[in-house]
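What follows is a single structure, and I will ask about it in a moment.
One chain of protein is taken out of this complex; the other chains stay put.
Going by the order they are written in, the chains are A, B and C; count residues from 1 in each one.
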Amino acid sequence: MNVQETAAEQGFRAEVQAWMAEHLCGEFAALRGAAGLGAPGYDAALAKRWEQQLAVGRWTGLGWPQAHGGRDLPLGQQIVFHEEYVRCGGPGRLGHIGETLLAPTLIAHGTPAQQQRFLPGILAGTSYWAQGYSEPGAGSDLAAVRTRARLDPDSGDWVIDGQKVWTSWAHESDWIFVLARCEPDSVRHKGLVLLLVPLRQCGVSLRPIKQITGGSEFNEVFFDGARTEGSLHLGAPGQGWAVAMYLLGCERGASTLGQQAHFRAELDDVLDVARANGAARDPLLRQRLAQAALGLQTLRDHALRVSGAPGDARAASIAKYAWSNWRRNLGELAMDVLGGACEAGPDDAVCESLQQLWLSSRADTIYAGTNEIQLNLMAERALGMPR
Amino acid sequence: MNVQETAAEQGFRAEVQAWMAEHLCGEFAALRGAAGLGAPGYDAALAKRWEQQLAVGRWTGLGWPQAHGGRDLPLGQQIVFHEEYVRCGGPGRLGHIGETLLAPTLIAHGTPAQQQRFLPGILAGTSYWAQGYSEPGAGSDLAAVRTRARLDPDSGDWVIDGQKVWTSWAHESDWIFVLARCEPDSVRHKGLVLLLVPLRQCGVSLRPIKQITGGSEFNEVFFDGARTEGSLHLGAPGQGWAVAMYLLGCERGASTLGQQAHFRAELDDVLDVARANGAARDPLLRQRLAQAALGLQTLRDHALRVSGAPGDARAASIAKYAWSNWRRNLGELAMDVLGGACEAGPDDAVCESLQQLWLSSRADTIYAGTNEIQLNLMAERALGMPR
Amino acid sequence: MDLALSDEQQLIVDSAVAFLASSSTLAKVRVASETGDGCDRALWQEVAAMGWCGVHLPEDAGGLGLGLVELALLQEQLGRHLACIPFFDSVALAASLLRSLPGSAQTAALLGSLASGEQMLAVAMAQPDADLQWAACASANANANAIPSASASASARAIANGAGWLLSGYWPAVGSAHLADVLLLPAHTALGECLLFAMPADAQGLSLQPLQAVDATRRSANVRATDVQLPATACLARGPALDQAWQRARCLGAIALAAEQVGVAQACLDLTLAYTAQRVQFGKSIAGFQAVKHRCAQMLVALEQARSAVYGAAAVADTEPAAAVLLLHAAQARMEATQAALYCSREAIQLHGGMGFTWEFDPHLFLRRAQLASQRLGPVSWWCEQVAVQLLDEKPLAEAHP
Partner (left out) sequence: MDLALSDEQQLIVDSAVAFLASSSTLAKVRVASETGDGCDRALWQEVAAMGWCGVHLPEDAGGLGLGLVELALLQEQLGRHLACIPFFDSVALAASLLRSLPGSAQTAALLGSLASGEQMLAVAMAQPDADLQWAACASANANANAIPSASASASARAIANGAGWLLSGYWPAVGSAHLADVLLLPAHTALGECLLFAMPADAQGLSLQPLQAVDATRRSANVRATDVQLPATACLARGPALDQAWQRARCLGAIALAAEQVGVAQACLDLTLAYTAQRVQFGKSIAGFQAVKHRCAQMLVALEQARSAVYGAAAVADTEPAAAVLLLHAAQARMEATQAALYCSREAIQLHGGMGFTWEFDPHLFLRRAQLASQRLGPVSWWCEQVAVQLLDEKPLAEAHP
């Protein structure tokens, strides 16, 4: 147990700061502090150039093994990077799904050929990935997969038919990993395959989903005879479920500290408004603001306590449940701090961003496993209660 | 819709006030304001004499038909009585189960002989009843009845074997109505009988249950070859479930307004302490105190809205859920108002009574159908959701 | 004593339900709110033709001669349908204020055109001042003026001149201001007295700044007046009479707003029951999961308790109660209805899962209304603090019920 930074960590933090100061400027100044990937007017092309800039600075693949081009840094330094990056105004990371979810899974379950083919593009910020799990009519029930994949005996390709939904950033991605049913009569978790599929092909079409925020970060993805090479299954065909679950388990650890640094910036906005508009003199709002700040500190402590312990089945669901409800509460608090002045006149950017916080936070307790699913998981897996 | 008292109601209120002032004195002064039947030092013999005094004043059976010795008063006057009774310091009613639950069921489902035998004693305050529904291992699952009843061919009596639990005031009661299984191979709601059984017999033994309040209002009741006359089934043998449910449905209407008047007295105690100890200057506690007062007003409004509409399946569960959670919150608020001084020195009666409020209120959301059972009932019966 | 609906009241509800089911579908609401100014003028015409705009006004003022209970019943159904008309601002709030003022030819004329639906009105009734509230709380003094008077709303100045009054000022976030034909605006004289003015929407020097619509079905605008010349008759009231009317209108408006919130909560429960019944996950309708059932049941409790509170408060308001009694019941209705509307709209989104987060599905429309309504006329914490003053700081109030 150690809450103080080592000298190495302090040095590393200074390094991050210096690099960010030197590079998050010029054309990239427009990205500064752009926490929400889905914010109106978001410039994805610029965000990709920024990812490439990060790669040049060797800020991608920090935790990857050196054999795969990573830096294999200790957890403490990874934490330092993710926190300091956001503190320096670093924008939301478009490469997140590839770097944080797919890459560790490729490293654990991919073939050497797959690793050599895909990891360099992820590392360099030149190749972007989307996630094809949820299907219409089966949002939280991931095992209810109806998308079908079959090997075409003529070409040797996989041919995919079906539909995925809630696919973030498919419209800006190059590839998608798709959980599909490869054994026609199989049910539930059996007979699935996880395929790596190029998005830019005529067998794939997208329909953006308009969200209550007004933005369209999510998509429906339609596969109509879409194809990918016969070798591009991740893990063995029929065993796709285990690989898919491994991938979901990567959604914790150091990168969540970066997310929390974003939350801190959002909280600071709310505190600023409260100081400015007099809400800071309301004893009830003062309590809620203090609770929000303390709760965020707890999210951080929790991540620091469990990040090093990969065996703790409780950790991922607890963290997801805790942060999503924390942020949803922050959204409600933001609106109450705005009070009667919660509607913005023209050019009131702060008010608008708090509205976006409020609306977008309603999704936090729904996507990536609803509150209800997380509670089921905790009860059954962590507490051993009956299914 | 009418929230103003009619002239008749106002006159009736004055009548109640005058009578109470004249009679709740002398030996009965000790009962004044004794809201909780289970309070330490409770004098049950005195409470029974008070019930008899009320009967002499014709304050029992207010809503019963005149044919059964009641006064058949309109709902408005019944409400006035129950509210004013408590405001005048009237103590908790030991005859409640007989007068409010059993009597209406006897009138609806009993034989003329049963009515003539039992109603006069209830009306006169000379005969007290306990309720034998719950069984060990089946608290909320009322239909899981294992207590057996069989007709003894020799004597013609019912013979009862089994056990009931959570039986309020069995130790002060003369009779108990017992839900028992009269068809040996029946399951769940079928094959039950509701029997009227004398408590003072050698086949019946009691064990008081010590509660977290320190008191023992509840009992376990053991039936070991207990007997009652062969004619003392309420409704047809085998149809006991429907009669038992009818009885539970009587737990609403005018008498709940009396309960609310008790709540008001408890709330007033909390307000008094807050004014005295400075908690009334804490803006957070002020909010909670105001919410408690407003919430109690809502319980009353709700009772006034639904008391007249017997067909509303939603009403009973909503009212039970709402009042029990309201009072549980009041108990927590009481302790927080006491704050660090929540432990009483000798002779600190107010502090002690708030502690009792806090502890006793933990049972409110458990007995007579837990929160969880009430929510199930509302979802299934009122909202038509699947079982 | 009872709070069940009378046969006549049930008839009003039934006819409102039937009328709005066809005249204010959510499809129509989306047309009115996503294009145009958020007002469905055809609906307004129909509503006016049925006499709803004068439902709680006396017959000699052109109304139907009914009470706040009947107004609340209509508001409940309008809220349930998110009807895109300024009924709350014009009928519930402005008419309640005008009625509470000392009678005059001007108020009678305004009430007449309001009752017929010919004119829409808006009132610049700002949020109560939070600082004032908590100052009272901290000093723990009974504060007889805890309810902000009209003056707290007015950062505006009125100067008497030969032609009448010269008015300048800024009134933020005035509900339905962009639709109103006449705006009711408070302003101070140089001596600090507060006056209420009726200002025509087309007055020279008046300008509106529409606000970004969080709830596009219920919009507001900032109002600015720069040296607007008004005739002497534009001043409707002043002094203590205005203060009393203002406080009374805030309470009556709060009860009507609460009724609308009950409608919002009901709509959210209805949407959720319908969606969860047909949505299948893990091989069964999600309405069969206990977590979903319990949440819906809790929505039902909140909703029905709120409905009882609102009907009770409206019934009390119709008995011409003392100001303190009216305040207590208005606070109760606001507390219960705000809680119900927020809880039900939030759960509606959650229980719709991913669909609840799409623009296409309806729950977010109600979430927006619920959030905005939670702040109109003061947040619940403000109302509760007023009640706490009565409960804790003042001598016991003569009980509402004898």
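The rule is simple: a residue touches a chain if its C-beta (ideal position, glycine included) is under 8 Å from a C-beta of that chain, and two chains touch if they have at least 3 such contacts.
If you're wondering where the values come from, they're calculated on a predicted model, not measured in any experiment.
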| item | value |
| --- | --- |
| Displayed chains contacting the withheld chain | A, B, C |
| Hidden-chain contact residue, picked from the options B:D174, B:D336 or B:E380 | B:D336 |
| Residue ranges of subunit B at the interface with the undisplayed chain | 134, 137-141, 144, 165-166, 209-212, 214, 278-279, 281-284, 335-336, 339-346, 348, 351-352, 355, 358-359, 362-363, 365-367, 370-372, 375 |
| Residues from subunit A at the interface with the omitted partner, ascending | 1-5, 9-10, 13, 75-76, 79-80, 83, 271, 274-275, 280-281, 283, 286-287, 289-291, 293-295, 297-298, 300-302, 304-309, 314, 318, 321-322, 372, 374-376, 378-380, 382-387 |
| Chain not shown, touching residues in subunit C | 134-135, 137-139, 289-291, 294 |
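Note that only the chains that are shown with their structure count from here on.
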| item | value |
| --- | --- |
| Subunit A-subunit C separation of Cα centroids, rounded to whole Å | 41 |
| Chain centre separation in whole Å, for subunit B relative to subunit A (CA means) | 55 |
| Multi-chain contact residues (two or more partners), subunit A | 283-284 |
| Per-residue multi-chain contacts in subunit C, two or more chains | 134, 137, 292, 381 |
